[in-house]
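This report refers to the structure that appears directly beneath it.
Left out: one protein chain. Kept in place: all the others.
Just so it is clear, A, B and C label the chains in written order, and each chain counts residues from 1 on its own.
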Amino acid sequence: MDSSLFQLLNYGVYGTAILVMLIGLYGALVKKSLLKVVIGLSVMESGLNLLIVALGYLKGGTAPIFSEGFLNGSNKIMVDPVPQALVLTAIVIGFGVTAVALSLVIRLYRHHGTLNIDEIRNLKW
Amino acid sequence: METYSIIFAIFLGGAVLTYFAGKLNSILQDILFLGSVLVPTYLFFSGVSFGSAMPFSLEGISLLWGIDHYSWLFALIVLGLGSLAAVYAIGYMKGKERKGYFYFNFILSVMSMLGIVVSQDLISFFIFWEIMTWSSYLMVIYNGKDIQRVGIKYFVFSAIGAYAMLMGIVIVHSITHTFFIEDMIQAYGHMSLQLQIWIPILFLIAFAVKAAMMPLHVWAPGAYSNAPMAYTSLFSGALSKMGVYGMVLILVTLVSRLPQGIWFREVLAWLGGITAAVGTLWAIKQDDAKKLLAYSSVAQLGYIITGVAIGTELGMLAGLFLAVMHALFKGTLFMAVGAIEKQTGTTNFTEITGLIRKMPWTFLASLMSIIALAGIPPLGGFVGKWMLYESLITSDHYLLVILIFFASTAGFLYCYKFLFGFFLGQEEKEWEHVKEAPATMVVPMILMSVFMFVLGTFPGIILKPINNGLMDLGFVDSYKHLWETSVIFNNWGDHVILQPILYSIIAIFLFFLILVVWKGYKGTRYVTTKDISTSGEVPKEDENLTFSVGFTQPFLRAVAPVMRRQIDKYYTEFAKGLEGLFEFMRRIYTGNAQTYALYVVVFVVIVLLFKDVLF
Amino acid sequence: MVGTPVLFVAIPLLAAFLIPLLGMIWKELVRIVPGLVLMYLMVLSINLLNHVLVSGPIVEVIAGWAPPFGINLVFSAFSGFLVTLMIFLGLVVWLYSYRFKRNVGFEPAKKYFLLLMMLITGAVGIVLTGDIFNMFVFIEITGISGYGLTAFYTGRDSAEASFKYLMLGSIASTLLLLAIMILYSQLGTLNMAEIASKIHTVNPTYKVISLILFISALGIEAEIFPLNGWAPDAYAEAPGPVGAAFAGIVVKASVYAIIRYIFTIFDISGAYSFLIIIGMMTLIIAETAAIRQDKLKRMLAYSSIGQMGLVLVAFGFGTEEGVFAALFLMLNHAIIKSLLFLSGSYLVYNSKDKKIVEVNGMHKFLPITSFLFALGAFAIVGLPPFAGFWSKLSVLTAAADSHMLFVLALVLIVSVIELVYYLRVVNRIYFFKKGENVDPKKPTFNALLAMIVLGALILVIGFYPDVITGVIHKASADLMDKTKYINDVLSIKQ
Partner (left out) sequence: MEEVLYNILGAVVTFIVAFVVGMTYGGLTRKITARVQNRKGPPFYQNFIDAFKLASKKTAIHHGVMHLMGPAFLMVTSVMTLLIVPVLAGNNWFPNLNFHGDLIFLLYIMTFGPLGMALGAGQTGNPNSAIGVTRGLSQMVGFEIPWVMSLVALMIQYHTTSITGLMEVQAQSGTWLMLSSPFAFIAAVMAMFGMFRYSPFDIVGAPTELASGPVSENGGKFLFVMMSAGSVFTFAKLTLYVDLFMGGASNLVVLLIKTFLLYMIPVLYGVTSPRYRTEQAVRWFWGWPTFFGFLAIIQAVILK
């Protein structure tokens, strides 16, 4: 692959990831429904995970395992394994958080009878 | 050396033990209480010698306790008045609730005041200062009356003062790297001018608050009148003197070395004078004895501040002598009010009249202290007043002396109001049952009256320690030059010789007294206060002849324009405004999770935008 | 060697997962085991701390991968001090909540203790770890257990508070991960010591952005204004002991993280003044908000936030004196604010709204609790001779020595505000008449014991601060010595 094209693609991936993050942030900040807020947060996390994986990618790298492709490959480049490990952990954590969030949403709905975040403001000032 | 540790251990242990002894036995508690005030007092005066100091260290800070003649003088005020007030308190607290609480705070107050005067370093000074503040605060709220306003006001003002002082302390420390007062004084000369000006100001704020100087006095009337009277005598008599103690220290050791120090002195002296005048006016207005005395305390401290702010030897002597006298007479007066409160249940002039025949000893003590307070010869107050005027006149404070004189003359009004309101006037049936207060309460009052009387003619007794103290602070010896045992001089050589005056007064008084009652006293009969002629008519039994409402109205009408403005109101408005602002500010926390998230985003964005400025 | 730092993470985590299983054997075990674990850790941490103070930090390598490749735990004077403090508070909280509510049945108790152990694991892990991603994981563990604990009571608005906490927490984790990745992309390592040794090679822009993201992310947990929207709600709605745990454990861990980043990892000097700015903002806003609160725990929450602001200010001086002051303040804050939360929650135990007016006249019914609350209030506003005074004094001394007179004055002014609202409450407890429909609840013996321990500590530190200042001095010296940290960690070879 051409180097400049790769660069472009790389930036494209970064851009997409950041865009996804921003979309998630938008959802979390603007949408009034609690569910949409939770979805927004999840989307934001996904975008971040994408970004992290992209950061760890090297041109022409293979999967960071001693696979056949790596051992037989000519340039012996593999992508950085650490970000992938991190992303795995982050995904797990994100999953946990989302689960907690959703359970809280259920409790909030039972308690308030609504999912509108503007109406759930018993605690303020 | 060890005496200090023992004294403070007894105070602390005594306070705790006394508190818990109340659960066992009331009399045991009283005895423990007396013991934990009197024993350290005895130890202090017998065991502590001048010049010996006790160094120790805490949290890596070197501390030092010791006394010189100057602090000994204030220790005398604190412990002397403290002991008498403690004896008084036994009688006063009999049958009252929260006895343990009272005793605990009383002992701690005495301890902290002694601690203040023995502290030779700023940290233990501050610690004891704060202990004094909160123990007195706990006393102010003892009655539970109006505590959210009066109590908090007292504490807030004290805290403002204390924190100003703390700021001064740490600034000094950042320069000298020690907390010793000695080192602060040494280093002061080498500081930048800005610091030389600010450090005394910061300290003086603290002391001015405690000494209830205008415009920081607004806590005083409420606090003095809300605290139990047995404590207020100490509060007004000794605790407020701590402000004077510090003020003198700062003025003499720091301000006097500053060329611009003259402005400090002038401002302080004028503030003192205004305090005296305004305090007096408000005292005249009060219908409650506690409030009256509270404002009167403010006014009296104004004189003291003026005296010490003038800073001449005579002024210092006057201020400190007045401080001692104020401890005596205001202590006695608050005790008298306490006695009346205990026996009648009220302290309002409009309710009580004609107690003179029921509480003669209390009356005698009040009379003596009122004479001393008004500064009338031959009692001790006169000596202080005289020296104050002379020092003002000889140091070119012409308008100030007029102001002080005005305050002092107007003071007669409340003096008379106090005596008339409680003791004189119609003897109402309502108060027929009233008895004299128990001996534990009367004896301290009478003792202090005797002191006042003796000091009126032989002021040298107390001027000697004052002079010693002033010499420790760097003044020249003024014996034979400004005072002798019973002669007082001014700087121009004019003098008052007190002994012949006293004897003449006594002789004239007795001569005419005998003339009036000669062959008469046995022959005359006592008639009730109903048996009087009002314009030739004999009033009926049920006719109300009590005159106590609107007592000083004519005078108040004359000064009405001055009284319309109250500093207190401005403070209240300010506090309200602040709380309104805070109320508005806390609405930042809208309660909406999205808003909070938005804050986060905005915060990140702003910090990122200004990252070059910030980092 | 008396034990290894890894036990601090492993044992409570293990206990947390064993609790439900043990509960099947004997229900009481659910309550007992956490206490035993914490007691053991307490002994261990004191031993280790003594050891560390004498012979230098212990660096524990996990799974045999030497730094910078593996994860390592560092038990130095600084982190050891904080760990000991946290474990101690955990112990107190456990003691207090051993029988916090009789009507709390087995199931909730199980969850409660499980989450509490998780919380302590996470917080201790944050302090001990030497790896930034590992720290992220521990922060998330703390966070998730924190969300759970906040939402503990089903009857109240706790779910709302928890949701706010969660929402901000998620944003925090995103920012944190982003920051970690920026650093990683520049240096290719996650080990703190190694990052610290190489940080000067990083492009300043990336460095600053990364630091800002770190501060923002951790600031959410450390309750920095304006990132602390969740905090008052969470404190107010969580059970009392959890409030104490938040104030004493979670926030401390987050502040530790910020400090570790600024002092050790990054070399940006502007960060110190930034700390002062945000610290002051937090202090002022929180204290002014606190004065207008009508709910007790919310007031305490704001006060706690303000105190942490002051801690950041003290750290921001950047001097060893400042660090000493900040650590001392953290210690006192942990003890005193915990005492306030613990006693305060009994004062408003049975009331529905937890209003301040409902503490009126409580001293007749709860004399010891009221006394301890008053003691705590006096101590936290810095009145001598109680513990709070010494830390306040050291903060102010540090400020003056750094010539930050403006900061000094502001801190003192804010202290006056603090004084007002605490005294108002204390006055109410002692001098107001009890409301008609307020039903006071006597504290259990355990709770009383826990509070008395804290109260006694306040007095001990107040009268004789030297018992603790030696340790704090060493801890602050340890934090200031960046090269030693790097060497200690990187010299480990396995």
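Basically, a contact is a pair of C-beta atoms (placed from the backbone, for glycine too) under 8 Å apart; a residue touches a chain by one contact, two chains touch by 3 or more.
Remember, it's a predicted structure, so these values are computed and weren't measured experimentally.
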Among shown chains, those touching the left-out chain: B
Contact residue for the chain not shown (choose from B:Y389, B:F451, B:Y596 or B:F615): B:Y389
Of B:Y101, B:F406 or B:F475, the residue in touch with the unshown chain: B:F406
Contact residue for the chain not shown (choose from B:K464, B:H481 or B:H495): B:H495
Contacting the left-out chain in the complete assembly, out of B:W198, B:F420 or B:F582: B:F420
Chain B residues touching the omitted chain (full complex): 354, 356-357, 367, 371, 374-377, 382, 385-386, 389-390, 393, 396, 398-399, 401-402, 405-406, 409-410, 412-413, 415-417, 419-420, 423-427, 490, 492, 494-497, 500-501, 504-505, 508-510, 512-513, 515-517, 519-521, 523-535, 545-547, 551-552, 554-555, 557-559
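One rule holds in what follows: only the chains that are shown with their structure count from here on.
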Chain contact graph, described as a line, ring, star, complete graph or other shape: complete
Between B-C and A-B, the pair joined by more C-beta contacts: B-C
Cα-centroid distance, chain A relative to chain B, in whole angstrom: 70
Whole-Å gap separating chain B and chain C, where each centre is the average of the chain's CA atoms: 44
Junction residues of chain A, two or more chains touched: 25, 28, 37, 120-123, 125
Residue list for chain B, restricted to those that touch at least two other chains: 586, 589, 591, 593-594, 597, 601
Complex interface listing, chain B residues touching chain C: 58-60, 123, 126-127, 130-131, 133-134, 137, 141, 144, 147-148, 151-152, 155-156, 159-160, 163-164, 166-167, 170-171, 173-174, 579, 581-583, 585-586, 588-589, 591, 593-597, 599-604, 607-608, 611, 614-615
Contacting residues of chain A [partner chain C, same complex]: 21, 25, 28, 34, 37, 41, 44-45, 48, 51-52, 55, 80, 82-83, 86, 89-90, 93-94, 96-97, 100-101, 104-105, 107-108, 111-112, 120-123, 125
Touching residues on chain A, where the partner in the complex is chain B: 25, 28-30, 37, 117-118, 120-125
